[in-house]
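Okay, handing you the structure first.
Just one protein chain is left out here, and the rest sit where they should.
So, subunit A:
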Amino acid sequence: MSRRKFDEMSDYDSSRDRKRRRTEAVEIEDRLESLIIRVGEKSTSSLESNLEGLASVLEADINNYKGKILKILIDCAVKMPEKTTIYTTLVGLLNAKNYNFGGEFVDMMAKKLKEALKACMWRTARYVLRFFSDLVNCHVISTNSLLQLLLTFLETARDDNSPQVRSDTYVYAVLSCLPWVGRELYEKKEQDLDRLLKHIEIYVRKRSRKHVPGLRVWRSDRPHPQEEYLDCLWAQICKLRSDMWQEKHIARPYVAFDSILCEALQHNIPQITLPTHHQDNTYLFPWVVFRLFDYTDCPEGPVLPGAHSIERYLIEEHLHNIIKEYHHERKQCAALLLDFPLKHKIPLEYMIVEVVLAELFHLPGPRYIEICYGSLLIELCKLQPATMPQVLAQAVELLFDRIDTMNVCCFDRFVNWFGYHLSNFQFKWSWDDWLEAAQLDPSHPRAKFIIEVLLKAMRLSYRQRIAEVVPEQFDCFVPQKPEPVYKFSADSTADLPGMDTAHRLESAIRAKGTVTEVLAVLTELPNPLRESEDTDPPYNPLQIQVFVQSILHLGSKSFSHAFAGISKFLKAFESLVGNHEEAQMLVLKEMHEVWSTHQQMMVMLCDKFLRTQIVSCATVANWVFSKEMVPEFTKSYIWEILHGTIRKMNKHVARLQREVNEARERRVGNDSDDSSDSDNEDQQQQQQRPRPSEEEIERMEEKLEGAQADQKNLFLIIFQRFIMILSEHLVRCDTDGRDFNTHWYRWTIGRLHQIFMMHNTQVERYSQTLSTLLFTQDLDPHILDAFNQFVALRS
């Protein structure tokens, strides 16, 4: 928990409690809490004297308020990792004064660690382990007992029955506490430390790296190597080791108290056995460390720590923690980032930009919603207008330079963020620097980036403005004017079948005709599918054409007009289209014909068609891969539509799943007697809602199974189509003797990869089916790789 939240809570408590008569005890407890939480904040006296003062205050109160003090200290230790050394010093001072208190603290921390490991709370576990390590520096814990614990953690590396992610998680926790305790171990137990590091080295060497290519922001290692997190931290620790474990980043207040602390007696950490692997356990999701800058990019001022210096890791971790804590509060977050404690010793702006972009481009998905980073960057620019915008502009130029090998997921996020950022900066940019892109193949990543950014910018502004902002050489990139094309328009000279009916339909709708009247107008159209009198085709393509064109034409003024038209004639859609996939496909084709120049309209209409169940998710997927959409295939909006469709399906399944779970719980809950004093509100809710019968639950489960089958089917369609087009491409290039690695190929394989990344939790459920049905071993290795990388993420 953050300092601020603590403060708010205590403020809230105090205002509420003031009304009551509060006891002296509560008052003292609150005061202690506030003192402990605040220690280390800016103060007129030195940290050391504050710590000394606080230690003697607490010592006096230990007898009466031991439980409370222990609880606050443990909370602070876990929730404020940036103040680890301050709290270890405090615990060290208390231990020196009161040996039993120190022992109880260590026991409680060990309990906390056990709980965290059991609940898969890896962050908490890591910070407890780090706290233990630093307690060694404060003579609270014996070196041997810490080494024992670290070795226990490393034993997971030898466990062959659990996935690699499990041992990775434990090894990472051990590595991440070495910056704190490395020096102490080196001085006191050099041989043990060497043995420990040898263990880690062997593990790091032999571990599989299949998952890494899928998590990289760039395919290329130039100019900066893209390292996996554990490899990178290992390299940083090795560097620290060669520097004799000297680091300059961590402030260590206990050094000043050495004379007091060295006399204290030490405790042993209670024996901890690690929980065994369970298949429901989630471990740290691996990642690749994002590197954008090196010291040559920061022209003046303090030097950027190298990629393998431990300072880089420590600072980045701290910055990530600030973002984690304050991502809901962009202004405060920006202020805290810029107020970083060591800001004069590092090129802070560069490190902040790198960390924020690392979160934005994080794979499989950004940690928080994308807009959070966009608004944070704007806030940073406003707070530091002299430097921040310039660093950010430099970052954009570097990203653009390296865009050729950028992951497609990150490409999309880069487009969206940059469009958004420009819209906040009057679309001003040194477009002239990018003029060369106008000469490139339109599917080249650079050209594509500019096209997509302008499309995004147009959504946030309007076409005319975008056209005025960019240089005239970019006219080829400026989006087309978004206008509907109505093929039955009165000015059209072509004599299309259904022309007259379309005009009659238009007047009928304008005259506020009902669904029945509108359908009556359409019945006059012959069905081109009917071959003889006896056959009765399931749908009439001509009717659908005329109807969809007319509705979209009449509703072309705005999204609301279009939506109103669809809603009003929903019944007509149902009777004309029905459940027939080809009929649904026709609706999408006609929509694309009318609105091919207005991508956002198509995205919104697809969403509307799905919501109103006029078309099914599977149809949208088939449409995306249809012949008609080949020229559109590499455009981002198509994928926006497809991902929206998948997301809709996923949400539907998740909702049904939740409902089934709730119903089951209610049923079970009512069976058992309510002896426990659970929340009153819960009980009331349960009483209000009738207890579901076995049949009801069965029906819900059937519905869920149906939805899950649809979801599986959707993924199967998508992956099958991907495999088809990619295999076809590879085979054709092979027979023609051409290089298969074209722009089209890279976009397409990137989009396949994007499906795995964006919907990884859902796809994971079907990975068994996918590997037996689709991604079989006889498949081209290029396509199979994408699947294997995905599977490796959790193995």
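One rule holds in what follows: a contact is a pair of C-beta atoms (placed from the backbone, for glycine too) under 8 Å apart; a residue touches a chain by one contact, two chains touch by 3 or more; residues count from 1.
In this section, contacts and distances are computed from a predicted model.
From the set "Negative elongation factor E", "Translin", "Glycine cleavage system H protein" or "ResB-like domain-containing protein", the protein name that UniProt assigns to the chain left out of the figure is "Negative elongation factor E". Only one residue from A:Ile237, A:Leu319 or A:Ile509 touches the chain missing from this view: A:Ile509. The residue from A:Lys97, A:Lys568, A:Lys608 or A:Arg721 that touches the chain not shown here is A:Lys568.
Within the whole complex, the absent chain has one touching residue among A:Ile62, A:Cys120, A:Leu338 or A:Leu440, and that is A:Leu338. Set against the missing chain, the residues A:Ser162, A:Gln332, A:Thr387 or A:Thr405 yield one that touches it, A:Thr387. Within the full complex, the residue among A:Asp160, A:Glu300, A:Glu472 or A:Asp778 touching the omitted chain is A:Glu300. In the full complex, subunit A touches the omitted chain through residues 297, 299-301, 335, 338-339, 343-344, 348-349, 378, 381-394, 396-397, 424-426, 428-430, 433, 462, 464-465, 509-510, 554-555, 557-558, 561, 564-565, 568.
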